[in-house]
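The structure under discussion is supplied below as structure tokens; questions concerning it will follow.
All protein chains but one are shown in place.
Entry: subunit A
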Amino acid sequence: MDSHVAQLQMQYRNYILSLYQQGFLDDQFTELKSLQDDGSPDFVAEVLSLFFDDCVKLVGNMARALDQTGTVDFSQVGANVHQLKGSSSSVGAKRVKGLCINFKELCEAKNYEGCVRCLQQVDIEYKTLKAKLQDMFNVSVIIVHMNPVSVWDDFNKIILGKE
């Protein structure tokens, strides 16, 4: 059973590594993880869910702002982008952060086309990240919260659907 857990841990680690390598995450995420301890066991999950909620809200705001016919309120979009940028840098969502920086510049330049395109990219990006982190999270939850034996059982149950 132990070997299974080890294998699982290995996969988990590799998965995270791949996320780093592909540029989804940066060191700040590591920092974030290090902040999670016995006092706040769900810290990372909490923060991430906050972040993704934020993302939904802010992207929605921006989409509405850019969707308006006639004059587009770029300052409003800019404020939203700033928010998103701050959030993403706090959680270490590297790609989203990078896009936000670009977005902000486009916003300042009042480049409508660019903004729309960037918004779409941000939308795609944070959703991808969410999906990836969800997967990872699911695995980590299994590893952390179950004792080794039950981890495997649960894993089988949940992931593989075996008995």
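We take it that a residue touches a chain if its C-beta (ideal position, glycine included) is under 8 Å from a C-beta of that chain, and two chains touch if they have at least 3 such contacts; residues count from 1.
Simple rule for what comes next: contacts and distances are computed from a predicted model.
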Among "Trafficking protein particle complex subunit", "Protein COFACTOR ASSEMBLY OF COMPLEX C SUBUNIT B CCB2, chloroplastic", "histidine kinase" or "Yos1-like protein", UniProt's protein name for the complex chain that is not shown is "histidine kinase"
Across A:Leu32, A:Cys115 or A:Val139, the one contacting the chain not displayed is A:Leu32
Interface residues of subunit A toward the undisplayed chain are 6, 10, 13, 17, 28, 31-32, 34-37, 39-40, 43, 46-47, 50-51, 53-54, 79, 82-83, 85-87, 89-92
